[in-house]
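Excluded from the complex is one protein chain; the other protein chains are retained at their positions.
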């Protein structure tokens, strides 16, 4: 990261993305009105984020990624926080959505970790001139040794196949964008299934990571794209909660709450005394 | 809002949006893999939020709305909070995006307020059997009397025309979805310009509100759709900040900070004494 | 709200709260190091927010308010979103806390609504020269007529007494800060119990509102003070979740999830066709 030159704050907020002045908006050099009239949402999103317009296959693949999130109801870490927030603060629906967006982290929801693994594996492939199967073997071995979950594989509910992931992969294959890094992802999934001796299907975050890498995105940008693909679900759930939900959402014992702290105990005598002397 | 039946927590989290079980995901009744293979992102988003698939014109109008946000750099209340947050917490890019999402409120960014005005104006039209021009006159008079800004009109930078709003309106006209409520919005804009004697162009939030009303959305849902249309910009700005920004963003006096509080003053003597006696 | 003078952005970010320059920090006119050495956290918080140091009784009452939140585990709308977010994004604990903070809204958690009711009731008392009991009668009647919940009264779990609210009220009485507006709150609670013929105990948000009004805060500031009193609980829950929780939190059918949407249905034939023609 760069520092502002000492003594100067000019250009402290420099951007290459867009610019607006009276009656004129440029986005990556193009006039906003031209873009709105002539490109699709997926093309516009690609341009805004990557800086250049996509090819037709790239745009179609991005549209497929964006429509793959859809909704899984409460089999999601992002929907419940959005609904709790909407239940408590229905006057602020954007903030409720934001509470859900915060839950797109390293454990679930974000394709970033899988993409970083694939970038690293692909560099090994190029550098060490070994086969994809060997790179997959090394990758899985390293995660197994560190007892870490392999990002992009496995799902708590979809044990054999993640239907969204499978559909997205089929589309990417059809568009000719399931390239080397995506094929490495296949190899890693096969090797993991072999090594652990039970199916570890590609999940959606992993498949999204593979497709987005192939169409030119880098891992950091994928966090936000994962959010974007889930935003219709977050909109639907927050509005459903505000219209038809419960105004005072809690988690009662009947739905899993349990106390495992100390049993009831009296305050140490010293505390009552201390307060008496202080007030 | 409904209460859970006393004594029963079954179905406390009931949804009509989607459902997932091992290997099978339903979204509004359709299989997720069928949707991913056969509909566009705009169609999928419409379905998830509204419950039914859109017509072709509705889907095309929604895609146009979603691509109309694009980016305006720092002429936005949402980009700066996202960039400050990304600067301070680059390890959490989704949370930085969330900081921007929170800024889609009643003052700027959300089409909701304009849509509520149009719904109310349209009810007046139907109920009182008066002309659109008369409804517009009453609407503008009411805001003028209350000294409130008319939602959907005017922009601090684009004083004569908002190019994104104009392009979106042209597309909606071409698709045949610029209906009665949207035309009421035109009438209100004309009346406001006449009454205040200076141009008050339709802004993007207002034009988005008009289009979304005409294709079947209700005002509450528009908050999230406004967020969605701006998400590519938030993704681009947070990643640009993390890669090329400043790691310790502040607002220095050179960029507008000023102190207008009390001049330096000593603590009242009582405070030093009180503390001495307490510690 | 004021506008910046046209053509000038100087002082765009003017504040009366504090100021920092090399080696020197002023807070409401006092040197930061003097405050840190000589006042308590409650005194400092009062000063930062209100602009002047509190009296001793005001400071003690504020400390009592701040320690009254404590924790109620999952009988809270703020703890679950924070824990879901911490489960999914353990790398960003501040953001997980923020997901909980978002849930301090109008329905629960915020003393603001009750405080606004008390301010309005107190104005009636002064203006119309009627008894507190009569003001309480009118207030309760208005909420009953509008079928709205009376803010500050009732609790889904604590049906007869809210122990935190009762303890806070006792302290405020002891400190001599349970004044006219707080007594109006008592009168409203009595009247509500009489009218609805079942106990509607003062809840914590209501009692906090009464105390904070009496020591000089205004309703808007109470939203943040409600957050502050609950922050230790949010810190404890997010760290407990990160250390001992579940890494992929969901809501399964066993814990209340249920689908009430359309049964499985095929895509309309038109969609498959449309897509085929477009790709």
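A, B and C are the chain letters, set down in written order, and residue numbers restart from 1 in every chain.
FYI, a residue touches a chain if its C-beta (ideal position, glycine included) is under 8 Å from a C-beta of that chain, and two chains touch if they have at least 3 such contacts.
Since this is a predicted model, take the numbers as computed values, not measurements.
Undergrad: Where the complex has a chain not shown, which of A:61, A:75 or A:94 is the residue touching it?
TA: Only one listed residue reaches the unshown chain, and that is A:94.
Undergrad: Looking at the full complex, which residue from B:51, B:80 or B:179 touches the chain that isn't shown here?
TA: Spelled out, the listed residue whose C-beta touches the missing chain is B:80.
Undergrad: For chain A, which residues touch the unseen chain?
TA: Touch set of chain A with respect to the missing chain: 9-19, 26, 28-31, 34-35, 37-40, 43, 51, 53, 56, 89, 91-92, 94-95, 98, 102, 251, 255-268, 271-272, 274-275, 278.
Undergrad: For review purposes, identify every residue of chain B that touches the missing chain, sorted by number.
TA: Residues of chain B in touch with the missing chain: 60, 73-78, 80-82, 84-85, 87-92, 95-96, 98-99, 102-109, 156-157, 247-252, 255-257, 259, 279.
Undergrad: Kindly note down the residues of chain C that lie in touch with the hidden chain.
TA: These residues touch the chain not displayed: 1-4, 9, 12-13, 15-25, 27, 31-33, 35-37, 39-45, 48-49, 63-64, 66-68, 70-75, 83, 92-95, 97-99, 101-105, 109-110, 157-164, 166-168, 170-171, 220-221, 223-228, 231-240, 242-247, 252, 254-255, 278.
One rule holds for everything that comes next: only the chains that are shown with their structure count from here on.
Undergrad: Name the most central chain, where centre means the mean of Cα atoms.
TA: B
Undergrad: If you average the CA atoms of chain A and of chain B, how far apart do the two points sit, in angstrom?
TA: Centre separation, chain A to chain B: 22 Å.
Undergrad: Suppose each chain is reduced to the average of its Cα coordinates; what separation in Å results between chain B and chain C?
TA: The computed centroid separation for chain B versus chain C comes out at 25 Å.
Undergrad: If I count partner chains per residue in chain B, which residues reach a count of at least 2?
TA: 9, 12-13, 15-19, 31, 35, 37, 39-40, 43, 92, 94-95, 98, 102, 255, 278
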